[in-house]
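Beneath this line is the structure, given in structure tokens, with notes to follow.
In this view, the complex is presented without one of its protein chains, the others remaining in place.
When the chains are written out, they are named A, B, C, D and E in that same order, and each has its own residue count from 1.
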Amino acid sequence: MPAGDFPYAPPAAAESDSEEGRIWSQIKKEAHQDADSEPALASYLYSTILSHSSLERSLSFHLGNKLCSSTLLSSLLYDLFLDSFSSDPVLWSATVADLRAAKLRDPACLSYSHCLLNYKGFLSCQAHRVAHKLWTQSRKTLALALQSRVSDVFGVDIHPAARIGKGILLDHATGIVIGETAVIGNNVSMLHHVTLGGTGNVGRDRHPKIGDGVLIGAGATILGNVKIGEGAKIGAGSVVLIDVPPRTTAVGNPARQVGGMERSAMHEEGFNGGDSFDEGSKLLRWWLEVVFALDDTGDDLISP
Amino acid sequence: MPAGDFPYAPPAAAESDSEEGRIWSQIKKEAHQDADSEPALASYLYSTILSHSSLERSLSFHLGNKLCSSTLLSSLLYDLFLDSFSSDPVLWSATVADLRAAKLRDPACLSYSHCLLNYKGFLSCQAHRVAHKLWTQSRKTLALALQSRVSDVFGVDIHPAARIGKGILLDHATGIVIGETAVIGNNVSMLHHVTLGGTGNVGRDRHPKIGDGVLIGAGATILGNVKIGEGAKIGAGSVVLIDVPPRTTAVGNPARQVGGMERSAMHEEGFNGGDSFDEGSKLLRWWLEVVFALDDTGDDLISP
Amino acid sequence: MPAGDFPYAPPAAAESDSEEGRIWSQIKKEAHQDADSEPALASYLYSTILSHSSLERSLSFHLGNKLCSSTLLSSLLYDLFLDSFSSDPVLWSATVADLRAAKLRDPACLSYSHCLLNYKGFLSCQAHRVAHKLWTQSRKTLALALQSRVSDVFGVDIHPAARIGKGILLDHATGIVIGETAVIGNNVSMLHHVTLGGTGNVGRDRHPKIGDGVLIGAGATILGNVKIGEGAKIGAGSVVLIDVPPRTTAVGNPARQVGGMERSAMHEEGFNGGDSFDEGSKLLRWWLEVVFALDDTGDDLISP
Amino acid sequence: MPAGDFPYAPPAAAESDSEEGRIWSQIKKEAHQDADSEPALASYLYSTILSHSSLERSLSFHLGNKLCSSTLLSSLLYDLFLDSFSSDPVLWSATVADLRAAKLRDPACLSYSHCLLNYKGFLSCQAHRVAHKLWTQSRKTLALALQSRVSDVFGVDIHPAARIGKGILLDHATGIVIGETAVIGNNVSMLHHVTLGGTGNVGRDRHPKIGDGVLIGAGATILGNVKIGEGAKIGAGSVVLIDVPPRTTAVGNPARQVGGMERSAMHEEGFNGGDSFDEGSKLLRWWLEVVFALDDTGDDLISP
Amino acid sequence: MPAGDFPYAPPAAAESDSEEGRIWSQIKKEAHQDADSEPALASYLYSTILSHSSLERSLSFHLGNKLCSSTLLSSLLYDLFLDSFSSDPVLWSATVADLRAAKLRDPACLSYSHCLLNYKGFLSCQAHRVAHKLWTQSRKTLALALQSRVSDVFGVDIHPAARIGKGILLDHATGIVIGETAVIGNNVSMLHHVTLGGTGNVGRDRHPKIGDGVLIGAGATILGNVKIGEGAKIGAGSVVLIDVPPRTTAVGNPARQVGGMERSAMHEEGFNGGDSFDEGSKLLRWWLEVVFALDDTGDDLISP
Partner (left out) sequence: MPAGDFPYAPPAAAESDSEEGRIWSQIKKEAHQDADSEPALASYLYSTILSHSSLERSLSFHLGNKLCSSTLLSSLLYDLFLDSFSSDPVLWSATVADLRAAKLRDPACLSYSHCLLNYKGFLSCQAHRVAHKLWTQSRKTLALALQSRVSDVFGVDIHPAARIGKGILLDHATGIVIGETAVIGNNVSMLHHVTLGGTGNVGRDRHPKIGDGVLIGAGATILGNVKIGEGAKIGAGSVVLIDVPPRTTAVGNPARQVGGMERSAMHEEGFNGGDSFDEGSKLLRWWLEVVFALDDTGDDLISP
């Protein structure tokens, strides 16, 4: 893959309004059912979802309440989020795509409303989208303040300059760190404790570039301006310091490639069988079982 | 160990009331002494401990205040916790056992009140016990809301469906992730950043089963429906993808077994010499020193 | 390096008042500019910085608001912090040195005010300095309560007994755990998810000793009473169980030393070219590229 | 009326459970309808009413949230109120009677839920009932703290020693002050700014005794150990320093009796035509119109 | 004045935008000056005024924060207020006129920003305008909840059905009570503790009608469907039960008319010499001094 054509492009506002409308109707339906069956939670569901006239307002309210502090009031944040979500259809279509990605790709995601309310990865990512927009408008101080609140509240630290595609799933999410010049394509899944760190070239492009449909396992550390090719998989706990070709798998500390290319439709639109949390481990296990015959020879275990 | 008889059973309400009474008396005594010697903290100690008529109330109050938000009020949570603790003696005996486990097994735990007030691992685990109870009662929305609050506040993400025994120590706890079909036996200790993740078999039993008395070091990642046998030890930073036999130790990325079985009374009732934080590293060091003669031959270092 | 002369000493109150005065003036200047250009944030900037008459008050206010809870009121914490910062010039000079360290060594740190307001690593470290002071005054209950709040709010868990030098940079910081008998020298940088854990010798000196100018990469785990010599570097994701000589680099799980000693002026006073986030990865990459010729021979990948 | 048999008696627990059950059902029905028609308020209605299993819990929750402060937490107050309401059927029957009184006697009271949620007179009175109970149990400090909170939050200052009957309506309520030895019978209505003040005999019985069914207009001041007989009416703005016979009306500053006795069934059980806010003024107006022919002769206005 | 043509009409949106623009510019200028000269208050001024892009937003934010509670969140109220202020130019022009009225007619009102931030009378009145709008839209539950919050927070109790003109000054405001069918004209001033109460005709028009430019002194009580004619004055502490002709003065308990009609341009547009707080007392004093020669003949005092 030539350096010049890394497959990142700003997400297009391709999600039709009807798609968002369908999801918002579904969210309200879910919340109504939950409120009926669980009165103790009805107040919460009404304040976060059912009292709002649109998904933008619901999400802005929820983020504002989650991220506010005694010195950054919820009303200010609510205004900021609502303004960004309402005025930037490209940003908003990415948010909707993220919601759908969680529902499609995470088997533990019971419903859209579950993701909207409870997924700190989803919420962190949307706050980042707004912080990134502020950053590109040279409103750096406010962007950094948002980053800081997200890091305090969710334990997710994404530099506002980082460019992130749409259809993103940050599963569990605690401890994710993404550096300033990182670029993440569309339909990427990453688990908790993933680091996309930099190299020591100050002021230059020094963080990883993650291609479309990449899957990064829990605790993986990817460092430097390396390219993780489209559809590649990074095993849990791996330390990746080199480029990983498309549709290959890299595992270990330091990580190495295992197996050849494979056809990976896994994260494409409409695919709903995957489990981001589990794919990495399944691949890693396959690696151990097939390549190193792990279960058969104990001796081989000495040289993984 | 046959798959059918994994040694997990619902914890029995075996802790005698007098045991709990003794601990509660001790907690109040500690809090009184602390309040006397540290007036700046007396208000905190009275509101969290000394103003309450029972340990259930004290813990419910403390959890309610820790986990409440602007949309999930503390009174609601207090009611929910108190109702669960008061009405389910089996659940409550597990809570008491966890308190004792922290005091017995963590050398940095100065007192019961220290654990009750300050240990986010202990508090996360008790909130999970209530969430799990709600989950088994099909109150899934509320259970997931609790899980989300624990993940926001403590950085500990335990799926409410996960089954957890008693006498559990989650030390430091930040970043722990435990999946939906995970099962954890009694007297298990695990450090921060431990992941018990799943495999890609959606809807099936896809997360680890942890036997009684297992010790899991910091940052260890255990993936898939693997069995970690009774009394086994998992080294810090290990990535475990295979079963680990009872009373053995597994280390490395990917993890391999080191040494044979050993008699491990370490986490049995009454044992107070262990240090969960340190046992993993001690074992790991022993592994390095004895098996690979780490300090002597640099060459061996190439193939850990 | 003889055991008796590990290069840790209590930080001296060497920072001249004029140095602090210069930084405080700069912080106020930055905040004024930010308030002018970003009215939405002006309230926040005035309440945290511009309304205060000194850096001690600004930091005490900010920490008090960040760490307060419904049972630990902000006024109490404000008083506690302000008293410590105002009455202990040695402690305060270390705080000022930390602020300068972030500005000098983290390329993502745009300004002193950015660090003061947004860096949870900086804020955690200052709260620890106060907790440590309380610990040495036998005010252990209050010290532990502070530790607990820092762990809840920032996900940084530093035992109040741990001794930490000055000019410290905890970058990103989420998930850092530092044990009771750990000692950290001056001008140390460590990334998120770093663990300085103990060994099972209860009541004895069982945690790592980190020399001056050491750099520890993201997710590194250092266990036991080992010495990391002055100017050493620990690669990201490494698990270190043995001493690491000064000015060397250790990487891997378990970690091994790579290359020989090198002249490392990197973290000395006045040096401003480094990037703590990136240095570890650069070194680690160099290790892979130079020593193991990673990109050339696939076979070598099997035995990293 | 002899001094010895002033018609105050502790309210009896005469309200049948079915009566309370009927009201609670009605409140929930109202709240459901309101939540459906006004989604913006649904969260509020669920948290205050619909999520609770009983009227006691709903009221305890609401009072706890209204009266809590940063130093008196809502959970503590919730517990305190719930315990009092649940354990004292006489107290609770008075609360239910007050609810019914507001609905029956105040034409502006649209519904039981309207009173429960919004009437500061009703809420102040219930908090007083609990404070009074504490006072009789010699828990004076807590009783006085409650009084103080009610005075801060609602502007209603009732000494916890004051004895108050059941079926009480405090309409609008702002500025009401009731002294230590005041006694108020059943089915009394009083408007805002009413003072039941004392005389200078320290330590003796020095505040007014208000008979059953008395109506006291806005801004009336009644001072000293005077008796306001059963069914009497006190005009708005009056200053009363003498006994007022049963079923008579007193108006003016200082107040004088106008007209003779009258049959007054107004506040008896089941009567629903009155308007406490208006009765005083109607009587007062009648006084002016009938006795002084107010509208006819302008000259008479000089000597009212 | 015939009963049929009481001079109340819905306020017209006559305030030109440029007038509001001028006031908003002035408010921001004042706030900037205050922020510069009083850093301790700058945060408050930025969050309430300077961070907002319009007067509507500033007022909505301020009211939302003042009136919110743990069960009625500030974001919800902010949305509600902003929607009303932005969508109803007639309502908004009345708000602007009130702001100007305070500045013109209250000598203690130093600036527009002083009124906007600190005058509970002004804030109560604006919250009432929104509650009234909700009432006319049959959103009665929400309207009553707003009324209740205003009564709790400001001690001002205005029934949402009451119709209020523009250019209103509620000075000091504590304890004001205004009933359901009250109607208040334009440019009315009333002091604290004023009651506009009803008569016992349930369901009918039973509260006072206050003409344009009326001035009502502190503690005055006006009861029943009486008409206070245009430009009339009601003395402090008066109890008014009869119609008061235009441009006359009524004082006393019960109130009587003093003197004849007078030309009163006092509250007309552009007049800035008045002092609502003082006018009533000045008139009352003149009444005493001139008509009854108060200081000369003690005997006359018996019959005020």
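Remarks
We take it that contacts are C-beta pairs under 8 Å (C-beta built on N, C-alpha and C of every residue); 3 or more make two chains touch, one makes a residue touch a chain.
Only a predicted model underlies this, so the values are computations on that prediction, with no experimental measurement involved.
Although it is not drawn, the missing chain touches A, B, C, D, E when the whole complex is taken into account.
Of E:His193, E:His207, E:Lys227 or E:Arg247, it is E:His193 that touches the chain left out of the display. Residue B:Tyr44 is the one among B:Trp24, B:Tyr44, B:Trp92 or B:Trp135 that touches the chain not shown. Contact between chain A and the absent chain runs through residues 70-71, 73. As for the chain not pictured, it touches chain C at residues 43, 47, 51, 57, 61, 64-65, 71, 73-76, 78-79.
Touching residues on chain D toward the chain that is not drawn are 69-73, 76, 80, 139-142, 144-145, 147-148, 151-152, 155, 157, 159, 174-175, 177, 179-180, 193, 195, 197-203, 206, 219, 221, 223-224, 237, 239, 241-242, 252-254, 256-257, 303.
Just so it is clear, only the chains that are shown with their structure count from here on.
Of all chains in the assembly, those touching chain C and also chain E are A, B, D. The chains in contact with chain A and with chain B alike are C, D, E.
The interface in C-D, A-B or A-D that matches C-E, meaning over half of the contact pairs are the same by residue number, belongs to A-D. Chain pair with the larger contact count among B-D and D-E is D-E, by C-beta pairs in contact. Note on chain placement: the centre of chain B and the centre of chain C lie 28 Å apart, centres being C-alpha means. Distance between chain A and chain E, defined via averaged C-alpha coordinates, is recorded as 53 Å.
Per-chain Cα centroids separate chain B from chain E by 61 Å.
Of all residues in chain A, those that touch two or more other chains are 40-41, 43-44, 47, 51, 65, 71, 73-74, 76, 155, 174-175, 193, 219, 237, 252-253, 303.
If each chain is drawn as a node and touching chains are joined, the picture has every node linked to every other.
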